[in-house]
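The complex appears here minus one protein chain, its other protein chains still in place.
Up next, chain A:
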């Protein structure tokens, strides 16, 4: 799995941080999303999919990589 974020779109209400705190955080100065792990382990995939689904600003994109599919 490869995760990308678009900080310009993010509106900073932090739902992603609640779903997957190992993968997402918020920037101290302005609360905008920070990506902690662009290729999270399989155990976190559900949480990351959930974070992308609930992000109100469509700022999180999840790509399925071949490696993830093999796992």
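What we mean here is this: a contact is a pair of C-beta atoms (placed from the backbone, for glycine too) under 8 Å apart; a residue touches a chain by one contact, two chains touch by 3 or more; residues count from 1.
Methods note: contacts and distances are computed from a predicted model.
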Which of the following names does UniProt give to the chain that is not shown: "Cytochrome P450-SU2", "succinate dehydrogenase", "Hydrogenase isoenzymes nickel incorporation protein HypB" or "YeeE/YedE family protein"?
"Cytochrome P450-SU2"
Name, in rising order, the residues on chain A that touch the hidden chain in the full complex.
9, 11-15, 17-19, 25-32, 50, 53-54, 56-58
